[in-house]
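Before I ask anything, here is the structure I am working with.
With one protein chain withheld, the remaining protein chains of the complex are depicted in position.
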Amino acid sequence: MFVPYLLDGWIVATLVALASGFAGFFVVLRRESFAAHALPMAAFPGAAAAVLFGVAQIYGLVAAALLGVGLLLWLKRGQRNDAATALALVALLALGALFLSLSGRYADAVYALLFGQVFAVGPGDIAPAVALGVLVPLAVLAGFRPLLLSALAPELASVRGANCGWVDALFLLLLALAAALALPVTGALLVFSLMTGPAGAACVLLRSPKAALALSVGLALALIWSALALSYATGWPAGFFTGALAAVLYLAARMWRRARRARPSPGWA
Amino acid sequence: MFEGFWTSQVVWNALLIGGAAAVLSGCIGVFTVLRGQSFAGHALADVSSAGGALSLLLGINPMLGFFGLGLLGALGLSGRRQGDGDLAAGILLGAGLGLTALLLHFAISLRNSTGAAAVVMFGSLFSAPPGAGALALGSALAGVVLLGVIHRPLLLSSLDAGLAAVRGVNIRLVAGVFLVLLALAVTLSAMAVGAILSTALLIGPAAAALRLTRRPGLACALAAGLGVFCAWGGVALAYASYGFTPGRVWPVSFFIVALVFCTYAAASLRRA
Partner (left out) sequence: MSMALEVSGLTVRLGGREVLRDVGFALAPGAFCGLIGANGSGKTTLLRTILGFETAAAGRVTRDGAVGYVPQKLELAPDMPVRARDLVALGLDGQRFGFSFPSARRRRVVAEMLEAVDLLGFADQRVGELSGGQLQRVLIAHALVSKPKLLLLDEPLANLDLRAAAEIVALLKRVAGQGVSVLISAHDMNPLLGAMHQLVYLANGRAASGRTEQVVRTEVLSELYGYHIDVIRVHGRILVVAGDGHVHAHDHEHVATIP
């Protein structure tokens, strides 16, 4: 399981979990489920174009995810129209399908990009993954207080002198980078699970924001390592374990909290 | 470019499925948009993708798989209150997509169908099983008739659930029947353009039609017409695309989704 040619996969997966744990915490806190769902979709045609033109995937992913951020910010400015947004996302997916079919690697690339293919990671993917896997956590930590305060109430952050527009844009940017990094590993459809399952569970379990952030990252790491180990052991796809374990984590956390709430707790006085 | 278009069995099959999907999805889509249930349509599509994968694995007609899981999804949705927690819903859908990944993996490795993922998720009208056209047309007609039967109470309960209840409408029954119809529409759309693109046929023509008219009956007819235009146009363009890039057909789904997108954009422009 830790043979050299798989080691790259483990390293990249670990970095993916780090970035997703940090970004996912604020996805849950800022209730940006939609963005976490939309940005991987927006990144998908970028990866497909990279396959078509023979460029390293990460560049196509990052470029398309950044375009996605621009699209989201533009949609946010006007009144959001659900139908238009949904159609734009579906059109991006269809564009990705076109690129893949023109590349001649339609069949296997569709599966890899939608559901992930962690052990296809090569040594050339390590450097950009390290860069993003370090940059996203550091940036989230540096922006921790404004991100937190504007999640609670944007006007409170504005009164204190924070520029909420910039904070929003920063968050979407970090989310896009994390999504671009995670997409080849978990697939476009399961980035959401990796980001929100562990973070959602952590937010349900702990009251302190810093402790919850730490737990979110820890659970994301545990999730992706378990998914990879199980995938290696069974030969089943890692995406299946990612989606299933994320749901199990979140539901278990909810049930635990409900059970605890049912008993009177002394800390409530 | 179009040599053999009208004589090809495959093309006729594709036109039948695409047309049937467009007609039912257009009509159901109008009510989906009116009821603000776009998310439900999207969720059902994600869930039904597992059914599509399962039917490839078992070697049965994909319509059965899509519809079976779509019904299960509809059952799950009807148990939920509206809008309680998109986070929880998203995470549960993720588990469903994980299941799709697993089933597709089995379909690919056990049955050697390398294109399984592409067929289920992005659709492949030209490789639909030969009998599927007639089945799609029959179920679309049945769906439209059923929609016609419940359209009055459905409309009333979409506009004002409280008022409908006072008038003696069984809101739960109406909502349940509608979810079944929605599952059927998603099934046909998934057959036509694939599970994750089915939202396009469901929402696009309907939203465009509602931009042009506010009368529900007219909107249904218009949405069905626009949908059929997009579906058939997509089939024709894909057929012609042999000539664009030698030896390689562009995906039908891409053309259909692109046409839907343009139709919606044009309809939005008109109002502005």
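Each chain gets a letter, A and B, in the order it is written, and its residues are counted from 1.
Just so we're on the same page, contacts are C-beta pairs under 8 Å (C-beta built on N, C-alpha and C of every residue); 3 or more make two chains touch, one makes a residue touch a chain.
Computed from a predicted structure; not experimentally measured.
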> When the whole complex is taken into account, which chains on show are touched by the absent chain?
Replying inline: A
> Which of A:109, A:132 or A:149 sits in contact with the chain that's absent?
Replying inline: A:149
> Considering the whole complex, which of A:97, A:132 or A:212 touches the chain not shown?
Replying inline: A:212
> Given the contact definition stated above, which residue among A:48, A:204, A:224 or A:245 touches the chain not shown here?
Replying inline: A:204
>> Residue by residue, what part of chain A touches the chain that was omitted?
In response: 29, 31, 141-146, 148-149, 151-153, 155-162, 202-204, 206-209, 211-212, 267-269
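One rule holds for everything that comes next: only the chains that are shown with their structure count from here on.
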>> So the centre of each chain is just the mean of its C-alpha atoms; given that, what is the distance between chain A and chain B in Å?
In response: 27
> Across the complex, what residues on chain B touch chain A?
Replying inline: 33, 38, 42, 46, 86-88, 90-92, 94-102, 104-105, 108, 114-118, 121-122, 193-194, 196-197, 199-200, 203-204, 207, 245, 248-251, 253-254, 257-258, 260-261, 264, 268
>> Which residues of chain A touch chain B once you look at their complex with the stated criterion?
In response: 28, 31, 33-34, 36-37, 82-84, 86-88, 90-91, 93-95, 97-98, 100-102, 104, 106-108, 110-111, 114-116, 187, 189-190, 192-193, 196-197, 200, 236-237, 239-244, 246-248, 250, 254
